[in-house]
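One structure coming up, written as structure tokens, with questions to follow.
Note that one protein chain of the assembly has been removed; the remaining protein chains are unaltered in position.
A, B and C are the chain letters, set down in written order, and residue numbers restart from 1 in every chain.
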Amino acid sequence: MPAPLTGLIPACHTPMDAQGGLALDRVDDQAALLREVGIRAVFIGGTTGECASLGLDERMALAERWCATAGGSMQVVVHVGDNSLPEAVKLAAHAREVGASAVSAVAPNYFKPATALDLVDFCVPIAAEADPLPFYYYDIPGMTGVRIAMSDFLRQARFRIPTLRGLKYSNDDLLELQECIRLEGGAFDVFFGSDECLLAGLCLGIRGAVGSTYNFAAPLYQRLTRAFEARDLIAARELQGRSIDLIKTLRKHGFLAASKAVMGMLGVDCGPVRAPLRSLSLDERVAIYEAIAPLDAFPRPLERPR
Amino acid sequence: MPAPLTGLIPACHTPMDAQGGLALDRVDDQAALLREVGIRAVFIGGTTGECASLGLDERMALAERWCATAGGSMQVVVHVGDNSLPEAVKLAAHAREVGASAVSAVAPNYFKPATALDLVDFCVPIAAEADPLPFYYYDIPGMTGVRIAMSDFLRQARFRIPTLRGLKYSNDDLLELQECIRLEGGAFDVFFGSDECLLAGLCLGIRGAVGSTYNFAAPLYQRLTRAFEARDLIAARELQGRSIDLIKTLRKHGFLAASKAVMGMLGVDCGPVRAPLRSLSLDERVAIYEAIAPLDAFPRPLERPR
Amino acid sequence: MPAPLTGLIPACHTPMDAQGGLALDRVDDQAALLREVGIRAVFIGGTTGECASLGLDERMALAERWCATAGGSMQVVVHVGDNSLPEAVKLAAHAREVGASAVSAVAPNYFKPATALDLVDFCVPIAAEADPLPFYYYDIPGMTGVRIAMSDFLRQARFRIPTLRGLKYSNDDLLELQECIRLEGGAFDVFFGSDECLLAGLCLGIRGAVGSTYNFAAPLYQRLTRAFEARDLIAARELQGRSIDLIKTLRKHGFLAASKAVMGMLGVDCGPVRAPLRSLSLDERVAIYEAIAPLDAFPRPLERPR
Partner (left out) sequence: MPAPLTGLIPACHTPMDAQGGLALDRVDDQAALLREVGIRAVFIGGTTGECASLGLDERMALAERWCATAGGSMQVVVHVGDNSLPEAVKLAAHAREVGASAVSAVAPNYFKPATALDLVDFCVPIAAEADPLPFYYYDIPGMTGVRIAMSDFLRQARFRIPTLRGLKYSNDDLLELQECIRLEGGAFDVFFGSDECLLAGLCLGIRGAVGSTYNFAAPLYQRLTRAFEARDLIAARELQGRSIDLIKTLRKHGFLAASKAVMGMLGVDCGPVRAPLRSLSLDERVAIYEAIAPLDAFPRPLERPR
């Protein structure tokens, strides 16, 4: 099994061209940017990666490219969740074949599992197909509407999914976060998905964090992490405050489209978002630039959109 | 263009085998049952058809089979909605090629359109690819969480989608239903998706109805429609009451799994449902049989499950 | 017991003065307007009456005034629901003492009953205090967030509340509406609370309707009812369409404040709404006037706001 995942794990954007097709050569630029700041693992084809807007072939091509480009230097966690269980199983098999480090799957959200047991039943064949890769369930009720207590899921899943290693936890319920962290003496990796609350997560004992803003603002969070480790909470809160300034600006303009725009300001053109999301005008991108440039959060100087 | 759609339009189940794969030869049995009761149009690959749980290839194979089997005698409306716009466009092209009578698409529901305009933008390329087939938007906020006033959608879409013919309306908001029915002097076909409220829909002026229970209980609704047309509301209410008894029984056991079980009791084995839905035990199917057999709603005698 | 309630039952506004206090002398004007159009029963101190924004003394004074003013010519149903059970019981006792025709109570909505049984337990002492007055439960989940199947409630309440006579049903779930109407062979009065769907309600068998717009647009709904009874659905739908035009206009400006403004246009000054609702500017009231004046729905010519 690969080394455990820890630290900051960017949830990578899926690069697109002006016509809305994939622009996979940009993956090299994404990986280069992340290597510059010392990132050791990525989560691809998730929410930030617009998974639901991609076709099966596109998702496979994306996974293959990331593993080829970055597999030597980073762990590549491939998101394989899908509303269709057979499609998710195909994605899991493919991820294993192309050399992914781990797989993760979100709950189906058109038809929704009614109980933790239903959810486990849905995950079992996906994880089995990816075996021996570690499996992480991806909990994001704000997107899926599936609200199942993750401690119940882990308790039931651990006997049925031998490769179960933990969770990507994108959920405001911090009681359950703590339950999952301490379950079975800390047997599971819980990756926190709230970039704006990283400091709280570190305090509660998360092992790592998966998020969008780690793509372009990792230096900010690395300083935050060091401040936390030095128990300098005053500094850590100030840095988290800057992360919140960044995130509120992005949310105001449509988070995913705005965060792709920031990638462009760093010289990594990830292109537009796909419908039903709405891409940004030049004016909007300039407004974002103006708002975030002063934050001193980025690994490279931001380029003004034009 | 094909003749307008009217009357009862079953939303057909997707037949599966014991291993969970498609059992397309059962489509012939489904079509035969519907022909027996005079059905003239079907809606395939929708919510009842477990669209979200199927892969692209499966959805295409299903559409092809229905058009081949029933295209001569029935209009076949193919649901082509998908979270991925390119996939939906592929399904639309395929539906046109295999001889569908019309296409319909649901809103994407992982990433959700924020406005009526976003939703129109999502539908335009789908409808364009299916042109000259009529396009019906499929509104089902209880499944998608997308709550956009349909009268706003129709007002904006009519200038952008030349093939827009109307809606499949599976929504409790009857104010908007009425708005859509009377818009532009009744320019749009509004198909009502609440089998349990068909009588109310008829009273308000719907042109047809798309629903699950029309697969196996069309005679009940045909009698209801005749009673309504004869303005015998006492009889119509009594028949609608029987429909409610049927629907409440099915809901209690998980609606889709239960309605597939009823198909089996009519000799049309549509198999199990796919995860994350949960299939029924023999005991549950027997309980359904016992509850619904007395309703005198079915085109054939029900067979007791065994 | 008083005669059964039937037909159109206005949910009356609570008249206020410019300082936000009650202006009870206006009740006479309200009653006079309703008598002009043949109204035989009113529902006071409900949602339209801003019940939640009133104090206990105000609610009692309002009930007393209505019974004194209108009790001879109309049935007065007094809403006595409250988050505090002892307060609701006091209101029930008072309603009985001042000569109300019936009482009604909404669910508590800060602490919410978890089951139908909890809700019955809450209603029992209220109804008992008002005995022998008929008791109507008031179901309005859009305001309370309490979603309990009303057929379950009626089935359990009928053995515990001897004075239970039915429901005020302000709920989009028309399956449950039908269940309640046909329960025990039609033992319960179900008053429908969706003015914009009155036609559907009539078709399904409601005995009466309680609503805001019956205060100022009863003639429209009386024509609708006559058209329905003559089975002229074309005419009935056209009239319901006009009701929808009216209601959409009011909703656009804040429904309660706008409907109080319409009362003013009929010469019945009900004053402003109380915070947290927001009262309307003159411009807004003029815009409403312009939009609704052409609808031919009102018992008196509308006066332009100035």
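Here is the rule we use: contacts are C-beta pairs under 8 Å (C-beta built on N, C-alpha and C of every residue); 3 or more make two chains touch, one makes a residue touch a chain.
Just so we're clear, the structure is a prediction, and the values are computed from it rather than from any experiment.
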Contact set of the excluded chain (shown chains only): A, C
Touch criterion as defined above, residue of C:K112, C:K248 or C:R300 at the omitted chain: C:K112
Contacting the left-out chain in the complete assembly, out of A:G20, A:P219 or A:G241: A:G241
Interface with the unshown chain - residue positions in chain C: 20, 47, 50-56, 58, 83-87, 90, 107-114, 118-119, 121-122, 143-145, 256, 274-278
Residues of chain A in contact with the chain not shown: 172-175, 178-179, 181-182, 194, 196-197, 199-200, 203-205, 231, 233, 237, 240-241, 244, 247-248
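Simple rule for what comes next: only the chains that are shown with their structure count from here on.
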Cα superposition angle of chain A on its copy chain C, in degrees to the nearest 5: 180
Averaged-CA centre spacing for the pair chain C and chain A, given as whole angstrom: 50
Of all residues in chain A, the ones touching two or more other chains: none
